[in-house]
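The other protein chains are all here in position, but one chain of the complex has been omitted.
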């Protein structure tokens, strides 16, 4: 951590800051410049609120040096992580994985997971389903291949901790107002429990622009690729909220380097139980797949 | 315009609103529902501030029906507009146009435009340069093929009006905090002066995310394609501010349907006069062009 | 609902929209203007996704007329709601209520609530504590006077529904990226279960400005006062995240018409378990209370 003192900070103010840092267990190195004094603080504390120092008299700014996540950082596994779903799908490898399907299971609620599992097994497919609460995990584990954490639960630490104790792959969606760093911190939280099978998902952030439901932050894909070893996929259906914008944003995501896509498709979107407006018709989806097959090689990939 | 009255609005409140609308020159149609009264107002006024009605007692909401732009709307020219630059480049046609070069002319200021013109003519290139002030237009016209309006000037109406009186193609950049509708309104402003040669440019908006300098709103590309007939290009250099993010976002833009790209390239970015950090090295640019050539056919285009 | 067709929409497109609306149970009124056709649709459906109509060919825009909340709207109870906490505190009345205390109970976790209850009873105070999960409600009910829904749970509908089934006052915090309308929709959700004792809380939204942790949206106070009958309080501690900004924003909130304040105070903020940096020292709090007592009469209130 680096503490930058204000221009003209008084000696006793500087000394007070040093004392506080030492009391917190840091080793402090003082560097006195022409205009500013800068304190370097080295230590092991991670449960530390930088504002506690920032508010001391004479302090201008506190800069954390250590990245707040370790397990999720690219440095931890420079070659990148491949997450295996079931026995056949690998996310983060050379293939770009396209997950398609309806948003909700449209049948008897209690039996939904079971039916989904049976349908998947019969057709050689895999099941990803959203988990809302730690209490649902045990129930869901036998039926799903991947557990999804929705955008609203990205910082639900009870849920993240419980998922860290399983070995099931987790699809972690970025919160609508979460920074990329906060997304990686949530991934770190799951990983610190022992579950490294985390796939990140960009699904749009809230901005002042209202033409689309959210602003799909495509740049998050290359940014995350550099900062982290975890696979990153995109959800253009929720990211735009409108069927006619899904294909362009799906193509853009693959062109930007996404490891996969989450796309809502429905055999009859106009009568879908939910979010029909953002579901592709089957023939639109088929055409999109053709386009993606042409784009993937430009980034050294192929469509899975 | 539709005026929605509050639930329980009183009769004399409704009558006052009707009177005001009539006094403003609107024809009013009253529709009384079970819970709400809704007033439809038809008229020719365009210089109208809907808040004047919204603030009247008993009014809940005023909804404008007429799109605030006409010349820039897709309906005005459903087949789309192709803007010709010089004698050879067509933006908005089947070819995706890639404009590359340094951000600033790095030589004697006064002679800069002249040198640029000469260099362009010698090499069969075209010149686009930013205009900051109406007084510069006459000076610049002989030397440039296209006049660029920077993001900060997107709503500088003095400048837009002056550009409307020329026939020179205009590259209109989206302001950092401008909605898509506001961008189209600025285009309308230029077009209403008689100059229809307007090319729009998405270059990133300001959001809470700070990993990139701005958030390049790629979805703006298909949104604008639907709303307007004007060509839309993307500027991934300013949109990301970092060289290593330019190529992914350039590819994403083309995959999303952009009519062109504005890319900063420099033979020695580390010593560039400005914005070297977002300029590609020549070999990076060459590789990007190869990638774009593979992507363009997926959207029925080719690279120009 | 009003459906605005595009300029030049074709007759069969208009007819298709009408047919869809009728099939959905709406009565449709068609109004044909010089440039636009506008359809008014009246019906009882509330579980309706306007995008389903918006995406039909020829449609430009769909405008919902009915406010999406009823119980929470000012019209439902024009005189305003007063929520009683315990037997002595009334939020929404003439007194501005200031709730002060530490953010976390700093003692044995399991016994925390019990101790808090005992301490409150002994000193004639009241207890408000955050509920994270429906399963905690039964446990907490005997010990607390008010249940708080944190910003991250504002749209946790499981939790909201469970709270609607109690009669305990609920303090509902605005989510960091939630609009005012979304906050009122969450209140509606609780109220539709039968629990009308809801107090809203503005605690800052996420914007591009990073000088403060969040941007406390003070204007939300008068906006909510007009739209809803529910009391609205402000949380300047979380809204700014810094002790030295708490007092100015607390004063501003009262001056803008807030019904109360939530302020973190700690006898030793520098050693607080959490959020010490945003906790006032006891003497700062005393001074703030003096200032608030001078401001309240300017808005016809007094400090409780």
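Residue numbering begins at 1 within each chain, and the chains themselves are lettered A, B and C in the order written.
Note that in this section a contact is a pair of C-beta atoms (placed from the backbone, for glycine too) under 8 Å apart; a residue touches a chain by one contact, two chains touch by 3 or more.
Since we're looking at a predicted model, the values are computed, not measured.
Across C:63, C:137 or C:223, the single residue that touches the chain missing here is C:223.
For the chain missing from the display, the contacting residue among C:25, C:68, C:88 or C:297 is C:297, taking the whole complex into account.
From the options B:156, B:195, B:228 or B:253, the residue with contact to the unseen chain in the full assembly is B:156. One of B:60, B:74, B:117 or B:206 touches the chain omitted from the figure, and that residue is B:206. Counting the whole complex, the residues of chain A in touch with the unshown chain are 2, 4, 6-8, 29, 31, 33, 35-36, 38, 40, 42, 60, 63, 65-67, 73, 75, 206-208, 210. Annotation for chain B: contacts to the undisplayed chain at residues 20, 49, 51-52, 54-55, 132-133, 135, 152, 155-156, 158, 175-177, 206, 241-244, 270, 274-278.
The chain not displayed touches chain C at residues 177, 179-181, 205, 207-212, 215-223, 226, 239-240, 244-245, 248-249, 251-257, 291-292, 294-295, 297-299.
In the analysis below, only the chains that are shown with their structure count from here on.
Between the two copies, chain A and chain B, the C-alpha superposition involves a rotation of 180 degrees in steps of 5. Look at the CA centroids: the one farthest from the centroid of chain A belongs to B. Centre to centre, using the average C-alpha position, chain A and chain C are separated by 27 Å.
Mean C-alpha positions place chain A and chain B at a centre distance of 31 Å. Chain geometry summary: the mean Cα position of chain B and that of chain C are 36 Å apart.
In chain C, 206 are the positions where the chain touches two or more neighbouring chains simultaneously.
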